[in-house]
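Below is the structure I would like to discuss, written out as structure tokens.
A single protein chain has been omitted; all remaining protein chains appear in their positions.
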Amino acid sequence: MEISPDKPTEIEILSASVFYGKEKILEDLSLSITEQRVGFIGRNGSGKTTLLRILAGLQELNSGKVLIDGTEVAKKRKEAIEKVGIIFQNPDHQIIFPTVGEELRFGLTQLGLNRNEADLKVIACLKQYDKVEWFERSISTLSQGQKHLVCLLSVLLMEPKVLLLDEPFTGIDIPTQLKLEHYLSSLKQTIIHVSHVPETFETYQRLIWMDEGVIQADGTPKTVIKKYRYAMKSYEEKNI
Amino acid sequence: MEKTSVLVALFAALIAVLGLVPAFPLASGVPITAQSLGVMLCGTILGSRKGGLAALFFVVLTLIGLPLLAGGRGGIGLLAGASAGFIVGFPIAAYITGWLMEKTKSVDILISVSLSSIMGGIVILYIPGLIGMMINAGMSLNAAIVAVAVYLPGDILKVILVTIVTSAILKARPNSVLTRD
Partner (left out) sequence: MFTNVSPYSTKLDKVSVQKKIVLSCSAAAILFFIKNPLVMFIIFLVLLLIYFFAGGLKFLSLGLYHLKITVPFVIILALWHLYLGHLDKGITLIFRLISAFLIANLFLLTSKIHDIILAIQKYSFYLKNFGVNPYALSITIGLFIRSIPILNQRAKNLMLAQSARSTKRSFWRISVPLALSILDDADHVSDALRARGGIKKREN
């Protein structure tokens, strides 16, 4: 898998804690990431989605900092959106506008482009994916897989250095999944991908297993998946 | 700021979707619709400011011409029809319902909601409704009252439903009921 020779983006989580009332979702978590393809694996409720949200700057921290290339993403939102983009599980939860063109244009106008400049970029992007006629299309006429693509494109247009994916392939059929994976694999940015499916991370450089808000294992996908599988089995046997 | 935009958009969309529920057209020309239900919910859940804003947003877009009123009606022509007063009254009703909810924060939820929605969604809403009917139908106050009284049973049902929904939401998502924080 081709890795870009550009200077890698530095992601630093420094003693981050997130509490929800009395419940500790993340406690004093520290992590440093410079790899290009990193995965997070874990069960539901393991804290991996919260982790993604603090990386996106969407979640307030009770203590600690999260820095992407030096920018504190929760505090400096304008810089943050230039550096990091996030794609959620359900495109219906992410798409704001009724037509593809408006949706894709939005991120660019948020970054300061005027409408015309933004539209030019959107059309160029759609051309690249051979979907120019989507510009006027109504979102409600798209299939789930097509909506996922719209979400991906709308974030990519903002050219973030880091792309956060929260189980983006849920509910799509395999051919569409392969297509989207293909698009993702050619991207130059750092990708941090959360999933509970081990096979997703075969070509990744680093995999981190989280459970109960704590990092249980951190290393190459092969070694971590082994530990993860073993743990999942024993949980099943113990009925946790 | 984001939360306001999002809630206004979504609750206005709720009012619009409630207009898609089949209505029974009644004799005096104003169909019984579920839309005032949405208006009351704007008040009970979002409160006076955001609720009123959501209803206002809906009304303005409807009067501009989007076919959002039950039966696919829209446009400035509505102001000459039977429901004109009610349409204009929607934002006021939502605001007052919300205001009353906020004032009765410490009272038992069932009482608070039913009181607020009866006052806001019926008493306050029917005032412009009656005025509209009088102007557009050329009826006297008494005649207009008779014409409009037909909706009372349906609206009482809506009050009951609003009470059920609001208290259910308070239980399931207490942080979402903005009138009770």
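We just call them A and B in the order they show up, numbering each chain from 1.
One rule holds in what follows: contacts are C-beta pairs under 8 Å (C-beta built on N, C-alpha and C of every residue); 3 or more make two chains touch, one makes a residue touch a chain.
All of these numbers come straight from a predicted model, not from anything done at the bench.
Within the complete assembly, B:80 is the residue of B:80, B:110, B:123 or B:152 that touches the hidden chain.
Among A:62, A:109 or A:216, only A:109 touches the chain that is left out of the view. By the touch criterion stated above, the residues of chain B touching the omitted chain are 1-14, 16-17, 20-21, 25, 27-30, 34, 37, 41, 45, 57, 61, 64-67, 71-82, 136-139, 143, 147, 161, 164-165, 168-169, 172-173, 176.
By the touch definition given at the top, chain A reaches the unshown chain through residues 53, 56, 58, 77-78, 81, 85-86, 88, 90, 92-98, 102, 106-107, 109-111, 114-115, 139-140, 154-155, 158.
Quick note on the criterion: only the chains that are shown with their structure count from here on.
For the pair chain A and chain B, the distance between C-alpha centroids works out to 40 Å.
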